[in-house]
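One structure follows; several queries about it will come next.
Of the protein chains in this complex, one is absent; all others appear in place.
Take a look at chain A:
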Amino acid sequence: MHKDNQPLIFEITKEGRVGYNLPELDVPEVDVASLLPEGMLRDVEAELPEVSELDIMRHYTALSNRNHGVDTGFYPLGSCTMKYNPKINESVARFPGFANIHPLQDESSVQGAMELMYDLQEHLIEITGMDEVTLQPAAGAHGEWTALMMIRAFHEANGDIERTKVIVPDSAHGTNPASATVAGFETITVKSDENGLVDLEDLRRVAGPDTAALMLTNPNTLGLFEESILEMAEIIHGVGGKLYYDGANLNAVMSKARPGDMGFDCVHLNLHKTFTGPHGGGGPGSGPVGVKADLIPFLPSPVLVKEDDKYTFDYNRPQTIGRVKPFYGNFGINVRAYTYIRSMGPDGLKAVTEYAVLNANYMMRRLEEHFDLPYNRHCKHEFVLSGRRQKKLGVRTLDMAKRLLDFGYHPPTIYFPLNVEEGMMIEPTETESKETLDAFCDALIQIAKEVQENPEIVQNAPHTTVINRLDETKAARQPVLRYSKA
């Protein structure tokens, strides 16, 4: 990889080149302008590239070489569950019978797809301990919002219109409060206690007759299991609220504790995280929502049902919240998740969680003497270190993250959760070997040493990437969001 600018596709374009061949038109040619009203035929062509097929492949191959994925190297990005993406998933999702079917075909001609969706729902119902699952939401945040809209409809159906507040812990993912706002709620923050868990006293203080729901990630974003979950459920249910489970961290508790058994009324899952979506450079994801019986009437329409041996979409749902997305969700991602679950089976999913948690605890113990560990107890699938000690020496967590790039690693999630100073959130996942974990720990320990002995090398990192640190202030102050011909 060299450090020259990689030309934009628009910069290698040359008039007269093509990257496609359409079949010859086999119907009589017509003067299209005569078929359109005056002024509707485009007079200025869209400036798209003019390049050959090889140009395109070289361009995107060069771009891919400037990108780090799980297949490139270790990617311990906390809260994102960057596990291996099985290749069989990709093959199955591309079967013509899954990839090339239309959502509005006659149901008799897509029974195979509907059977897969139904069986995936059944598997997710068992995994979450819920009573019903919808596959309609497109991603985690979309699932959060869907579930909150159902909670809102539930309260409204009970004439309970004063429930305008959603409680979220201070350690929550940013999507939680954002989803609450988009669903028309006001967000109330509940504090964490000195152990990194929800402060029960504070929860009792903020919960009340105006509480619509509590949104909770368990284990939380510190990777700690909320041990008082049953008391929390009692507090929230006691004031008439609903308990919402953010499934971003489900990889930590599969076969160990189900949201449905912990007192949660609804849950969203991130199929692109726990169930190997893949992540796609930022999506597409899939965010199914599971609910307990009393929320079933409010599920998005249509609901997939099985009658005798036939699958059908039920649109007759008088209390439904409506439709959150055209069609039936991100089917292609759901096919991949289903393939993964069927590849693992019950014993496999149990091992997934056990090894994910073992890996995280092993790393935490290897690193604890070199960094501050704000919450010293067994973690679940991830843990959060603090760079406080290094900051006193003039090196920030951001610098250490950039230095990790020189070792070929994607850094952990940094500066999150917000309640840890200079935080580094590390999630190894179960698909990484001990050798990989050791090599990463060695690198981080070496960086901690560099901070003491040679801080400049960390402060000025990265040194080996195709580009150095970028001027983000300039990007925001003088936004250039598209290419324009000079």
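Assume contacts are C-beta pairs under 8 Å (C-beta built on N, C-alpha and C of every residue); 3 or more make two chains touch, one makes a residue touch a chain; residues count from 1.
Following the convention adopted for this analysis, contacts and distances are computed from a predicted model.
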Missing subunit (named according to UniProt) among the choices "ABC transporter ATP-binding protein", "histidine kinase", "Probable glycine dehydrogenase (decarboxylating) subunit 1" or "Ion-translocating oxidoreductase complex subunit E": "Probable glycine dehydrogenase (decarboxylating) subunit 1"
From A:L200, A:V239, A:I296 or A:L358, residue that would touch the chain that is not displayed: A:L358
Which of A:N158, A:Q319 or A:S343 contacts the chain that the document leaves out: A:S343
Option touching the unshown chain, where A:F275, A:Y328, A:F371 or A:F440 are the choices: A:Y328
